[in-house]
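Rest of the complex left out; these chains stay put.
Naming follows writing order (A and B), and every chain is counted from residue 1.
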Amino acid sequence: MTKILKMGMIGGGPGSMIGDIHRITATASGKAKLVCGAFSSTKEKSIEKGKELGLDENRIYESYSEMIKKEALLDEDKRIDFVTIVTPNFLHFEPAKLALEAGFHVICDKPLAFDYNEALQFEKVVEKAKGHFAMTYTYKGYPLLEKAKEIIDSGHLGDLRKVKVDYSQGWLSQLIEAEGHKQASWRTNPEKSGKGGTIADIGTHAFNLLESVSGLKVKSLMADVSILVPGRKIDDDTNVLLEMDNGAKGYLSSSQICTGEDQDLSVKIYGSKASLIWNHNQPNLITIKYPDFKEESIKGLDKELIEENEVNLPGHSSYFTEAFQRIYEGFFDTIQNTNNKTDFVKANIKDGVRDMLFIEKAIQSSNEKKWIKL
Amino acid sequence: MTKILKMGMIGGGPGSMIGDIHRITATASGKAKLVCGAFSSTKEKSIEKGKELGLDENRIYESYSEMIKKEALLDEDKRIDFVTIVTPNFLHFEPAKLALEAGFHVICDKPLAFDYNEALQFEKVVEKAKGHFAMTYTYKGYPLLEKAKEIIDSGHLGDLRKVKVDYSQGWLSQLIEAEGHKQASWRTNPEKSGKGGTIADIGTHAFNLLESVSGLKVKSLMADVSILVPGRKIDDDTNVLLEMDNGAKGYLSSSQICTGEDQDLSVKIYGSKASLIWNHNQPNLITIKYPDFKEESIKGLDKELIEENEVNLPGHSSYFTEAFQRIYEGFFDTIQNTNNKTDFVKANIKDGVRDMLFIEKAIQSSNEKKWIKL
């Protein structure tokens, strides 16, 4: 029997959304439990959250540096095995560095870093570290996207010719940061979010999803990165023409000002023999289309998927929290050196660095109004 | 600060699906934690599961009667506050009775009991008990169904005239109980499932959902309860004509032999001024239709819903696990005497008893081939 991993959390204080998701999905399987945290830069808030979660008071820390220092002094059977980082983007690198240098494993939210330069430093830290480093790209946890990749890798679509990925949300269609909306405030603040706004927040999801599923790399791009809501300080809309490394063409669009759109994310990959469509509206469905206009749908309840993914109920499908759970299981897999999950769910430092490169180059292309190699 | 509730589980051993859902969603909020369990009637399996979950060995029990007896002897700050029952239908009443008589709160899966007669006994036990009793009707946890009820209660649809509810699954389209499929085996075994098969398993969901959301009661029904897969020992398909207490007409259909259907559940309520449609394919969406063919859609991300339901992420919606979590929060609400959730999510013994009456009368109507009053 493998040991239960001990988890420490940095960030995720009162009012955080993503912190709860990480904690619940990391611990749902019984393979990990939360033992400590530095939940907020405000001491009282960190304590409030830690108590709410029933932690020992002496393991609710006032700062991430205190947490890492003190945890490192505990006995091996008591101290944390890994750290989950769920702070805003500008606060990923420092705590990750401390934790990795102290010998802990680290799993971190995306985008990786403040900018591409910091991402390169980050990569060096990870390369030297003893512990493992993983990232939570939600969509890599969706079983049907993993299935999509398998289908594409098998050659079933023939030569890939055209790609489309569009991720549109509407929650920033109004200038809600001016009204004190917490999530909007840091995400639209260049000092906390980094160089990119929407392009970093969800454009990177679109980019990572496209490259992960298609197996292609973006070779060059022509981007238009805009601020479309008056008064905003950072981009909220991006449209990009793409040339892939095999010659395929296409576009990527990401926006948070598409009024009324909740989570309109789709990826469409067109090949010479068949095409593959996935849409977040029905996340456990892939549609494959053929030249004679016949179509096949594959659902999450495919027998193979049920077998390999025991948590599925008959009649209930894999969504967001399940995706997160699979990502954590991939991470535990790496840590425990078991082999239960594929590489697909295990996003790592390379995904993070490449995303930061995408942000950098898209902004440059938009500013210089020209095609740029990636 | 409210205390963290201590939970004990009966059932949910290795291979159980629903046990994990109960544990995860009950404990996700940090308001409860699992402290003990009698997970299986097989001692080894109970221990295996308890260890996997990291429980103290002396609180992993061999039987539910042992568990209730021993927990009752512990100090109040140590012993369980409530019991979750996730055993097959024939094993709901006995453990619930023991637990309630020992003074514990109980939350139990549906359908309530083996048959209507047992349900009536169950009701008496609950009435006399000091502890609270709740049931987990999943669909009562869906925020949009609660919203649907509010809309209907407000009179927005005018006089209700027609109702349709259809719950079709396909996982029993083959005789998989003959191949040893665990879930299928007990659910199609009249000795474990009770008088009804599919009608009990999902017909009751459809029935409860219809009455809960519409606010109407079924006045009389004409049912056709069938076994459609050769070799099966219990009903797998039911179609029912309905007359509601306000004169509305309609139908209810539930089936587990609809080949290829995953979870095709919909409820449609037609009024003189407007109609309301909900479909499990898009569980966080209500559509309202008007006589001039205009339509309105309400999504789970409605600002009000976000405010009242903090766990929601922008761009992510409330599904199955979230529904369960809300049901548990309703239960904790009752226990702690707080008032955070509406009655809608708090299914109780009356829901359970009425469901058993529905099963009884539908089977009688089918056998006697006539309309029967409920």
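Everything that follows uses one rule, which is that a contact is a pair of C-beta atoms (placed from the backbone, for glycine too) under 8 Å apart; a residue touches a chain by one contact, two chains touch by 3 or more.
No experiment lies behind these values; they were computed from the predicted model shown.
What's in place is 2 chains of the same protein, and the file's complete complex has 4 copies in all.
Definition applied: only the chains that are shown with their structure count from here on.
Centres computed as Cα averages put chain A at a distance of 34 Å from chain B.
If you check the complex, the residues on chain A that touch chain B are 1, 4, 17-18, 20-21, 24, 28, 30, 33, 51-54, 169, 171, 183, 262-263, 281-282, 299, 301, 311-317, 319-322.
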